[in-house]
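Removed: one protein chain of the complex. Kept in place: all other protein chains.
Letters A and B mark the chains in the order given here, with residues in each chain numbered from 1 onward.
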Amino acid sequence: MPKLKINGKDVEVPAGATIIQAYKASGQDICHYCWHPGLSVAGVCRLCMVQVEGIPKLQIACNTEAKDGMVVNNNSEMVKETVKWGLDFHLINHPLDCPICDQAGECGLQDQYMQFGAYDPEMAEQKVKKSKVVDLGPTVVLDSERCILCSRCTRFCDEVTKTSELGIFNRGDHSEIGIVEGKPLNNNYTLNTVDICPVGALTSKDFRFRQRVWYLKEADSICPGCSTGCNVKVHYNEEGLWRVKPRVNPDVNGHWMCDVGRNTYKYVNIKNRLLAGKVGRRDSWMEMSPNDATRTAGMRLKDVVDKHGPESVALVLTGQYTNEEYKDLLVYFVTGLKLKNIFHWVNNPEKLNDFDGLLFRGDRNPNTKGLEAALKLAGSKGRWEDLQAGLNGKKIKAVVVAGPEDQSVYPDMNEKVALFAQADNLVWFTACPSDALNGSGAETWQIPVKTHAEKAGTFTNFQGKEQKFPLATTIVPQALTLSEAAEVLAGKELNWALRPKSLGGAKNNYATTERGAL
Amino acid sequence: MSLVKRPSPAAQWYLPGILAGMWFTLKKMIYNIFNQKKMVTLNYPEEKYEYSPRFKGNHVLTVKKDGSIRCTACMLCATNCPAQCIKITAAEHDDPTVEKYPIAYEIDVLRCVYCGFCEEACPVDAIRMGPEWQTAGLAGSKFTYDIQQLAYRPQLKGGVQSVLDDQERHKKGI
Partner (left out) sequence: MQQTKLLSEHYDKPEFQNLDGYKKHGGYAVLAKALKMDPKAIIEEVKASGLRGRGGAGFPTGTKWSFLPANGEPRYLLCNADEGEPGTFKDRLMMERAPHQLIEGMIISAFAIGSKKSYIYIRGEYDYSIACVRKAIDEAYKAGLLGKNILGSGFDHDMDVYAGAGAYICGEETGMISSIEGLKGQPKLKPPFPAVQGYLRKPTIVNNVETLAAVKYIIRDGAAAYRKYGTEKSPGTKLFSVSGNVTKPGNIEVPLGISLKDMIEMCGGLKPGRKLKAVIPGGSSAPVLTADEAMKATMDYECLAQMGSMLGSGAVIIIDDSNSMVDLLDVIMHFYHHESCGQCTPCREGTGWLSKIVHRILKGDGEPKDIDLIKKVSEQMMGKTICALSDAAAMPAISFVTKFRGEFEQHLQKARTTSGGVAHA
């Protein structure tokens, strides 16, 4: 373990680490664009210059190995001057179209210019004109003028996805990122290139021009897209969720996440949600508050249990809820209603063990492992055949379903609704409205529940790793979590004062109110 | 605690005061009839006061040479607006040199405090505070100005041209 001194501070780094890693480890600032912890070293931006005692020339920190006893600094006048000019070189052909650029507000050029540059530009020549708004594929747009040719995106495609769609064409200051004709940037990880682009050269078609980033707040979360459980950040404001970005976790997802996972914010937003409880059956629905709907459903369930015994009620669970919710719901049904008919609805059993080699898994539920553990703990031995037999034989009079949050990954939705509707009563917890449910023939309670972004909880991923996540924002305040639903089903009152409220109101400018001046 | 001061008994006898006031009015009326040019009041709305050209009145969105809107939908005005009365919806423009433009730009002038911060924040001279100030209207909806109203209202006679021209800047290589 080499020990070195960085700007007068002692740092110990693992053997083979570079100086820039030592800087990061010691928490000190160093200017850089092309270096990325998840990619190989390119050493082309020439900004992470440091002065190493005993070496006359300045060295780049990203390609210099940290050795024992090294004395390194990047706050001498020589280094500062070099970095300043390095930034100047980056900016002389940069179009400075920040007002249009989507990256403004989270741009490496803006931030590092303010921190390390702040010089008076002397460039008075014509800038090099390059192509703008280049369509690279279904998800990404390129602006070559803004590009600083750090080669992060090309290295990502070469090293991480190994698809090599992107390359640098031409030479000198005419160099441009591009794709080979007929081979668009089209894989399941394209939007990572947008994340790692330090400037606004690569922008996401999905997010482009929809929000300025300073209107967004971010919160940690776990991607509900598949059983990998990538650590993510959701960016949201008063109008809802706008995008999902990966959060570094070397044990689970490293620096990346897939494009499928990035779309999981869409069904969370208010226009896709079920806002009120609906009670009734095909073509005749009555709307009521989720709380009332749940209470009436709870009373009905008790009636059924009283009349026909606990065997007449079945509970069906999907792997899309948190461990805490499973626990609370099972406590009510197993100890409260003495239920034994508890079943696990697996959406696509044939694809359950698929894996694309990087992150994306065939099991499109974030918490299959958690559900299995909860069922085991509850002593459930429910087999799907028993449920089917019970329904066909009219033994089961009521079915309670914790339905999928993201219905698009449940291709058997219609089929299952038709199956469960054979019972007389169907209580269905769902975050989004569903045509299949609206056509249900049984007496149905559609009860809106909260999505992963609106509650705190734990998902257990495919490795069995339990990952906690906090509440990010509240989009449908009246919707219930399953834990709350369990309480209401049991006839208890919720503490309304303590329930999270919707952000609502006009959108705030978080850049100026929280991060200081723009 | 506030004290209420009652008028003295003498002052409760109002007639002298009323007569003094009427005498003053009569004096001014006669004076004004014979010195109409020196009158300090205007016959609004037939006559209107000339304000300085820098007067911060109703907002104007400037246009380019071809008449299209200058605004790039950068949202800096909306960000800077202390009354939060500006609402912009951006969209992708077909021309890659324009790239981004507003498909909706609304100012709720009833919320607006006419501070002029939007004008100062604008990096491309797209919004200005114009000389107009008469904003009377009968319906609340009339006070949410849209692009049509802000850039092309009849008073502007086809729009105010921005001093910043992207085409020229591109040609100069800036």
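Basically, contacts are C-beta pairs under 8 Å (C-beta built on N, C-alpha and C of every residue); 3 or more make two chains touch, one makes a residue touch a chain.
Quantities reported herein were computed from a predicted structural model and do not represent experimental measurements.
Of the chains on view, those touched by the hidden chain across the whole complex are A.
Between the chain not shown and the residues A:53, A:68, A:111 or A:173, the one that touches is A:173. Here the missing chain is touched by one residue of A:46, A:327 or A:369, and it is A:46. Within the set A:15, A:123 or A:377, the residue that contacts the chain not displayed is A:123. Of the listed residues A:26, A:63 or A:163, the one in contact with the hidden chain in the full complex is A:63. Residues of chain A that touch the chain left out of view are 41-47, 49, 57-58, 63, 81-82, 85-86, 89-90, 92-93, 122-123, 125-126, 128, 148-149, 168, 170-175.
The criterion applied here is as follows: only the chains that are shown with their structure count from here on.
The geometric centre of chain A is 45 Å away from that of chain B, both derived from CA atoms.
Residues 72-76, 79, 84, 90-92, 96-97, 99-100, 123-124, 170, 172-174 of chain B touch chain A in their complex.
Within the complex formed with chain B, the chain A residues making contact are 97-100, 104, 125-127, 129, 131-133, 208-210, 212, 214-215, 506, 509, 511-512, 518.
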